[in-house]
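Only a single protein chain was left out; the remaining protein chains are all shown in position.
So that you can tell them apart, the chains are marked A, B and C in the order they are listed, and the count of residues begins at 1 in each.
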Amino acid sequence: MPTSRIEAFSDGVFAIVITLLVLEIHVPQVQGKDVAAALARSLLAMTPKFLTYILSFVLVCIWWVAHHHLFHVLRRSDRGLLWLNSLFLLWLAFLPFPTALMGDFPGERIAVMGYGTVSTLAGVSFTLMRFYAFYLAKLVDESIDRSLLNSAMLKSALNPVLHSIAVLLAFVDTRLSIALYIILPMMFFIPSKLERYVHSGQTGSPS
Amino acid sequence: MPTSRIEAFSDGVFAIVITLLVLEIHVPQVQGKDVAAALARSLLAMTPKFLTYILSFVLVCIWWVAHHHLFHVLRRSDRGLLWLNSLFLLWLAFLPFPTALMGDFPGERIAVMGYGTVSTLAGVSFTLMRFYAFYLAKLVDESIDRSLLNSAMLKSALNPVLHSIAVLLAFVDTRLSIALYIILPMMFFIPSKLERYVHSGQTGSPS
Amino acid sequence: MPTSRIEAFSDGVFAIVITLLVLEIHVPQVQGKDVAAALARSLLAMTPKFLTYILSFVLVCIWWVAHHHLFHVLRRSDRGLLWLNSLFLLWLAFLPFPTALMGDFPGERIAVMGYGTVSTLAGVSFTLMRFYAFYLAKLVDESIDRSLLNSAMLKSALNPVLHSIAVLLAFVDTRLSIALYIILPMMFFIPSKLERYVHSGQTGSPS
Partner (left out) sequence: MPTSRIEAFSDGVFAIVITLLVLEIHVPQVQGKDVAAALARSLLAMTPKFLTYILSFVLVCIWWVAHHHLFHVLRRSDRGLLWLNSLFLLWLAFLPFPTALMGDFPGERIAVMGYGTVSTLAGVSFTLMRFYAFYLAKLVDESIDRSLLNSAMLKSALNPVLHSIAVLLAFVDTRLSIALYIILPMMFFIPSKLERYVHSGQTGSPS
């Protein structure tokens, strides 16, 4: 079974999740004499919602890029990959809820930890899928250097580990967790060796 | 008419339904002095909603896989297939409503039976579509062994039969129905002979 | 410019609209002592919403099929077609609102007329697009018989004419309008000569 269908389906879910995030931001209902001032105050109070929206948007974009890089090196798919991918999509599609929750209760430990837990679980599923494809089911393009796969694997595994630490830091201070939620994705802007290899267009004919 | 367009359209509906399910889970509105405790209580009370979300997510994934396996063995499509597929999509696209209903009223017979009825009707439509494609309109790849088609047909037909039994069990106890709703999809994780045949990549040249 | 992009974009809008319709059906909020009876009553009272959902679902499916048949006979697209298609999509994407409106107020003249007006305007836009493609911009495959195009054109034009009559009948009785809204789509289940020609797979080599 070719990977193109799983990719197309996942791309659809990515595009929909990224666009649905905004639906959790509702227009404030303002009444009273001074509507202008009340509306301005309400919008200002919604700042955490706007920032959480941006954070989740960036997170989904990073996962989208990572997902493409993973599937770019796969030769074929099987049932195991399909279900591990579905598990990853389960957490991805669930993201709008913790996003809205943390946006509404940015100071509440349970909301901050909930957000991080969902993104940790998405990271764990993604790592499992990569591990399965790279080492268990051997779905990967054989021409690709093992060391490139290993370093990509390590980077994938590091993500949920660091996210779970961010979650636990909420017991100290929720602002520490949020700071890490913002810093961690930046780490993934730096392309890994495998990504640079894929981008160099050498798939199939490595030197 | 090739089947690719119906597939692409259906894939779009699958991806959207799976992602819309989360929109029925709303952030709890919490007031009063102890926000932290009230929020924790509200989230805990939402457990049935989370579980129903996961159940429907798995259901849609299973149907997505089954839909692909069906269309993988079809040579062409016609108007009949198109409208039977639309009937199936009608129930699929409707799923977010009974999901939210059972999530909100997990102990109410009408909610539990409503959920099972919609998934039964989706199963009936899917079975009709398969029957039409396999036996009435003969849209299937001729090289495929009849016995493989028959066993896939049987499995398809078994699904709504078992689901309707689960619905009726709600007259005894709604928890029995819910238990069956959870167990039945697992049955479909086990690939049928036709699916294994399709996965073995032999379509078009059976031994 | 090839037509494939407009088709893919329109298909996306079709799939999303058909799936969004369900979001306007909300789980009833039920309180009091006898939840079971109250919930059953609430769901029964929602029957017009369920029926309007099915009606709009069928409408979107019919337009989807008609859209494909139109684009199947086009050789190329231009800016005019692109904007007329966007005008059609404007009314299509708006459909969830009048659907919810008529579902909530099935006995109110303004709701019933609003629903029919939006579907009339979608029909007018579709007819304009077909007229533009067939006669003004001559985007159609030249091998196709003129009489086939003319009969498809006539059928397209008949649709908004009959729908606007259905809208006006609301001044007599809203139930008359609704009856016509249900009957009219059935007319379009009967394939036109052009559709049968397209399905016979002879595009490009007519006898």
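The working rule: a contact is a pair of C-beta atoms (placed from the backbone, for glycine too) under 8 Å apart; a residue touches a chain by one contact, two chains touch by 3 or more.
Computed from a prediction, not measured in an experiment: that's the story for all the values here.
Note on the chain not shown: across the whole complex it touches A, C.
Contact with the omitted chain, checked across A:Ile6, A:Leu21 or A:Leu87, is made by A:Leu21.
Within the set A:Ala40, A:Leu136, A:Leu154 or A:Met187, the residue that contacts the chain not displayed is A:Ala40. Among C:Asp78, C:Asp145 or C:Asp173, only C:Asp78 touches the chain left out of the display. Residue positions on chain C in contact with the hidden chain: 1, 5, 8-9, 12-13, 16-17, 20, 23-24, 78-79, 82-83, 86, 89-90, 93-97, 100-101, 104-105, 108-111, 114, in rising order. Although one chain is hidden here, its contacts on chain A can still be listed: residues 11-12, 14-16, 18-23, 25, 27, 30, 35-36, 39-40, 43, 53-54, 57-58, 61, 64-65, 68, 189, 191, 198-199, 201.
The working rule: only the chains that are shown with their structure count from here on.
Mostly differing positions are employed by chain B and chain C in their mutual contact, as under half of the interface residue numbers are shared between these two copies.
The distance from the centre of chain B to the centre of chain C, each centre being the mean of the chain's C-alpha atoms, comes to 26 Å.
Averaging C-alpha coordinates per chain places the centre of chain A 37 Å away from that of chain C.
Residue positions of chain A with contacts to 2 or more other chains are absent.
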